[in-house]
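For this view, one protein chain was removed and the others were kept in their places.
Right, subunit A next:
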Amino acid sequence: MLGVFIAAEKQKGLAVDVDGELGVRVAMSGLPELRGSEQDPAAVLVQLFLRSSLSPKSSEEKLIWSGWFCCVAGDDLLEDLPENFTCLPLFLVNGAESYTAIVGSWFQKTFDCCFRRLAISPLNLTWMAAMWTGCKVDKNTAATELLFSVPHLPQPLDISYAIHPEDAKALWDTVQKTPGEITQEEVDVFMECLYSHFHRHFKIHLSATKLVKVSTGIASAHCDGIIKFLQSQYLIGVLMLLTELAISQIQ
């Protein structure tokens, strides 16, 4: 049914028509491995394949868009869920924005739900920066980078602050008291050290700006909900955090 909807939308000229293909095939499958614990429901994968117009008989297809619903370690956070209800609060998308809009509107019409970008506040981004800096990674990982946007200026100004990953981890290790546990005070002290170091050199108060993006060796997150996973061993950890954010925004 989703395939029919997409074809109809494309006839209306709402989607970008690149190849003049004959049709788009939709495949939905389950991803039972993508979960945090046994209590989490299995993830659902939706993929869009493009059939090439040059050889309609062949089974050559190109994956043009994929999205998946998942819920990782959401069990403690979703308390009053009625029986037989499955909650998959997080939807991850990889592909063109036009297809995302079409698939999203189909799901909203069919299942009476709401699709929204996961907006990540600067406070949550500082938590991610602290948590991901503390993770053990091998050598040759990317630098820890923080991107700030300066408000109240006639020209938009972005400040990018890059820190060597080992220095960042060393700083976090001196701040964190109990391994495996992070408190708000520790995150505040960590960010305060970074801000005051920057202020000493450039006389700019980064705490008056808005933190919009955090990139570490583990993953990177943007305040508009754009996430990049860089280390597969920490995938579940990052998904757990995103699930928690998604659930808190539903409530």
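Please note the rule applied: a residue touches a chain if its C-beta (ideal position, glycine included) is under 8 Å from a C-beta of that chain, and two chains touch if they have at least 3 such contacts; residues count from 1.
Everything that follows uses one rule, which is that contacts and distances are computed from a predicted model.
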### Query
Hey, which one's the missing chain according to UniProt: "Dynein axonemal assembly factor 10", "Mitochondrial inner membrane protease subunit 2", "Gaa1-like protein" or "Centromere protein M"?
"Centromere protein M"
### Query
Among the options A:S29, A:S121 or A:T174, which residue touches the chain absent from this view?
A:S121
### Query
Which is it among A:K62, A:K109, A:H205 or A:K228 that touches the chain not included here?
A:H205
### Query
Among A:K136, A:H152 or A:K203, which residue is in contact with the omitted chain in the full complex?
A:H152
### Summary
Had the left-out chain been drawn, it would touch subunit A at residues 119-123, 126, 151-152, 184, 188, 191, 205, 207-211, 223
